[in-house]
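This report concerns only the one structure given below.
Here the complex is missing one protein chain, while the rest keep their positions.
Each chain gets a letter, A, B and C, in the order it is written, and its residues are counted from 1.
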Amino acid sequence: MNKITLLVHCKDRSNIIATVTNFIAKNEGNIVYLDQHVDRDQNVFFMRLEAEFFHDSFSTESFKEDFKTNLAEVFEMKWRIYSSHKKPKMALFISKYDHCLYDLLGRYNSGELNLEIPFIISNHLDLKPIADSFKIPFYHVPVTKDTKPEAEKAQLELLEKFEIDFIVLARYMQIISPKLIEKYQNKIINIHHSFLPAFVGAKPYHSAFKRGVKIIGATSHYVTEELDAGPIIDQGVTRVSHTHSIEDLIAKGRDLEKIVLANAVKLHTNRKVMVYNNKTVIFS
Amino acid sequence: MNKITLLVHCKDRSNIIATVTNFIAKNEGNIVYLDQHVDRDQNVFFMRLEAEFFHDSFSTESFKEDFKTNLAEVFEMKWRIYSSHKKPKMALFISKYDHCLYDLLGRYNSGELNLEIPFIISNHLDLKPIADSFKIPFYHVPVTKDTKPEAEKAQLELLEKFEIDFIVLARYMQIISPKLIEKYQNKIINIHHSFLPAFVGAKPYHSAFKRGVKIIGATSHYVTEELDAGPIIDQGVTRVSHTHSIEDLIAKGRDLEKIVLANAVKLHTNRKVMVYNNKTVIFS
Amino acid sequence: MNKITLLVHCKDRSNIIATVTNFIAKNEGNIVYLDQHVDRDQNVFFMRLEAEFFHDSFSTESFKEDFKTNLAEVFEMKWRIYSSHKKPKMALFISKYDHCLYDLLGRYNSGELNLEIPFIISNHLDLKPIADSFKIPFYHVPVTKDTKPEAEKAQLELLEKFEIDFIVLARYMQIISPKLIEKYQNKIINIHHSFLPAFVGAKPYHSAFKRGVKIIGATSHYVTEELDAGPIIDQGVTRVSHTHSIEDLIAKGRDLEKIVLANAVKLHTNRKVMVYNNKTVIFS
Partner (left out) sequence: MNKITLLVHCKDRSNIIATVTNFIAKNEGNIVYLDQHVDRDQNVFFMRLEAEFFHDSFSTESFKEDFKTNLAEVFEMKWRIYSSHKKPKMALFISKYDHCLYDLLGRYNSGELNLEIPFIISNHLDLKPIADSFKIPFYHVPVTKDTKPEAEKAQLELLEKFEIDFIVLARYMQIISPKLIEKYQNKIINIHHSFLPAFVGAKPYHSAFKRGVKIIGATSHYVTEELDAGPIIDQGVTRVSHTHSIEDLIAKGRDLEKIVLANAVKLHTNRKVMVYNNKTVIFS
């Protein structure tokens, strides 16, 4: 059996759903999931569809070709088709904080995540033992002012060599270079330790403490050139009070960061995220 | 312009979506919303669809006829088609608590609710001034052991006379008679002041206090013959602690009850709820 | 029986609790509640205490005198003592939105709020019928560019005449004058329709929609000269998604605003809020 996931967006107009579902039916596919959304402000149509094909002669490649010619070009669609046979490959970038790393690797180990982790990159050596205990190759790529270009080159080589599909910054404490951002557009997931857009930049828990907020948050988003301003994938919050010190906020925040980042990774790898106008459509 | 909402469920099989969307397209309709769900355990397919028809000759009645003959009977569907022209009519049953009443009437007044309220029934006179101030007819139908049959008769007459579509029990403190339940199946919405199935029956806040739970809840559900066991439409929760007395739980619970009940009413009137196997499918 | 609530803050040092509790004991009082907090960064001690006095000769006034001389001056305390006999008087400022008004008056009516509402002020006439139906005096004080000074004068006269203790802006759509803010420092409660400090200023739901956040919020705070920057009393949040339009955010936000504002009013009238360094200590 072949199963594909189709993501589509285009200018809204009549009959798109009927045309696409017909196309699937003509190809002897069975639709097992369909969700759609229309942004009325922008007049844009979004659709996510999963279909199963049981005949032996089915080829994802020729299906893609047909779809492109007969539908995508006619409706001027932006589209992607994924085969369920191929697990996405994730590169993990880390620094010194271990909570998101433990959390993701724990989930990975227990089979909760539909992905492969060919390697971990860190600008520090501190967390190598954790990578080792989970038997995942660990590459130490230090980043200093002077070594930035070399570091970027080393990162890119690894990403290409292992055919990485997307990058997760699990509290990686370095700015990602514009070249990487451009190459992996909407494919670099960051976890920011605040309820964005409140408290952008460094030390958000300190700012939250100073402002005396009663709720703190964490935000996972795709990395864009503007810092902490990329499309938001997921957010989580928790209550705090005057009794909590900055250290308490940081500890409570760790739990948010873990869950919100893991959620974003799952949504991304299950092809449930579409990006448009610096915002996300998240299918259920 | 005519707009219809179609709700369908049937045994799952290939091509249902394509067939239905084609049928809409052939009738020159434009699909503006489609959501679907498959219960894999039960092998049941659910769909909700909104379509707009712009040609003058469109008639909801003949569309229904066509749909019935060409699709519903072929796929052995359970189905409903609603025209957006007709607002559902809601009867409010109340007793002595006013918080849900104020809340619903406040929302009604501000245009938040897509419905009509032809009348309010109460077994007590206490809240008549509120109904009066909102200018909604108020009927006093007392219920005692002896007058049960008469009360039921009076209720049924009012419901029929005003062609009521659904009933909301806004903390109505009487058991609904089996006859009413049968006549308005999945059309009587109750708000229960606990996180069901914890604390069924009377005095749930007292039970919650006694058990020392750290979270209390409220549950809106359709009324079935078994008490507090009908299909759940929505639930809400809030944290409590040892510092809260039973009175505090009751006060905190009121806020939950208001919001959860209003939510259920909105979901119901927007035709977003389907019931199957004593559970609900809630479309977004 | 006399019951007092004591709020105190001062530089932290040894033995404050023992000294104060001793003082209560010597005055034959029984402490029924005591909570305290130390801000370690600022080295400030906060305490809230409720005590009951059963002897006939007790006088709140002479107790205050004693407390001032024997404790407050020795420890250089900022302090307030409230008698439970006197309900705080609240002035409601409104404009055209009715949801917070209905909510507060509904709670007031049902006895949930420990306060009096001598009058409602509005710069529009739209909501007068609601004030009338709850039998609360309504004053129409229009505010235009030219009439600002007169309006402020009229407001101040009413506030003084009725010996108002604190003001609640229930979606009042005018900037409060610096004179009022100074006169009612930490006594004017506003509800802002965003999760502050995200989306300060006008149209926060539009900004939230544009940014594509997955959670929206509401914030109640004391009004200070800097807009939306005063000490936060309470915050609430709720999840949203790409399926929600700006109108949906506004509707969902209304429920947050009602509950967060009512919460702030209850905390304030129960003397549970202390302000320090533009932040609040909220006792439980």
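As a convention for this text, a contact is a pair of C-beta atoms (placed from the backbone, for glycine too) under 8 Å apart; a residue touches a chain by one contact, two chains touch by 3 or more.
Predicted model, so just to flag it, every value in this text is computed and none were measured.
Q: From the listed residues B:Phe63, B:Phe119 or B:Phe195, report the one that touches the chain absent from this view.
A: Looking across B:Phe63, B:Phe119 or B:Phe195, the contact with the absent chain belongs to B:Phe195.
Q: In the whole complex, what residues of chain C lie against the chain that is missing from view?
A: Touching the missing chain: residues 14-15, 17-18, 21-22, 24-25, 30-36, 38, 239, 284.
Q: Residues on chain B that touch the omitted chain in the whole complex?
A: The missing chain touches chain B at positions 37, 39-40, 195-199, 211-215, 217, 231-237, 241-243, 245, 278-282.
Q: Please output the residues of chain A touching the missing chain, sorted low to high.
A: Residues of chain A in touch with the missing chain: 98-99, 102-103, 106, 109-110, 112, 133, 241, 243, 251, 254-255, 259, 262, 284.
Methods note: only the chains that are shown with their structure count from here on.
Q: As a multiple of 5 degrees, what angle does the CA superposition of chain A onto its copy chain C give?
A: It works out to 180 degrees.
Q: Quick check on chain A against chain B: do more than half of the interface residue numbers occur in both copies, making it same, or fewer, making it different?
A: Same residues, largely: of all residue numbers at this interface, over half are found in both copies.
Q: Just how far, in Å, is the C-alpha centre of chain B from the one of chain A?
A: That gives a centre separation of 37 Å.
Q: Starting from the mean Cα coordinates of chain A and chain C, work out the distance between those two points in Å.
A: One centre to the other, that is 42 Å.
Q: Hunt down the residues of chain C that sit against at least two other chains at once, touch-wise.
A: Touching at least two other chains: 241, 243.
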